[in-house]
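Structure in structure tokens, see below.
Missing here: one protein chain of the complex. Every other protein chain is in place.
Moving on, here comes subunit A:
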Amino acid sequence: MAEVHIIGQLLKAVDFDEPHLYCKWSFQSGNTWRLVQGEVQGQTHVSSHRLQNSSDFAQPIDIHLSTASLQGWPRLLVEVYAVNVLQQCWPVGYGFVHLPARPGPHRLEINTWRIAPSTWWQSVKEKFGGGSPALHKNDLLYSGVERYKLQTRSSGKIIVELNLIFRRFEEYGVEFK
């Protein structure tokens, strides 16, 4: 079994319109990948920004995975949520990124998108901080069949810093190049 250590932090969210944000993150992988130690999903605190368009999270990530195959290489899914004064929250960004396939330090910028309002009322509601539409099922995040029917809108970015340690891959003839 080859092993992967993922050590790093979910640094910050930039270029989002909403001032109060938090982020849910999770690692998605194939059947042959198993968690040895750590948490494969988590949630940051609510970070508020006023002057700079940047919400700092500094959420630590420390995961130890083992795998018996290259199929289903891990992906990091981030979901950014906004919170208003009424403590209502709604998603304002979904983003994916592949785990880098080379060991060492990496700085990842995850572009995110949100669900575009389909009606006039939803647009008004979103404009005045009443929330934006969310996905009814999270399966739509992964499915690629007729995905163009999913109407989205560009949102901000999530900055992630990761240090990767790969172990025993070379024993199975795996080369990262």
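Here is the rule we use: a contact is a pair of C-beta atoms (placed from the backbone, for glycine too) under 8 Å apart; a residue touches a chain by one contact, two chains touch by 3 or more; residues count from 1.
In this text, contacts and distances are computed from a predicted model.
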| item | value |
| --- | --- |
| Name of the absent chain as recorded in UniProt (options "Exosome complex component RRP40", "Trafficking protein particle complex subunit", "Meckel syndrome type 1 protein" or "EF-hand domain-containing protein") | "Meckel syndrome type 1 protein" |
| Candidates A:2, A:21 or A:92 - the one touching the absent chain | A:2 |
| Residue in contact with the excluded chain [from A:33, A:57 or A:81] | A:33 |
| Omitted-chain contact residue, chosen from A:9, A:43, A:66 or A:163 | A:66 |
| Hidden partner interface residues of subunit A, rising order | 1-2, 27-37, 40, 66-73, 75, 94-98, 100-102, 110-113, 116, 144-155, 168, 171-177 |
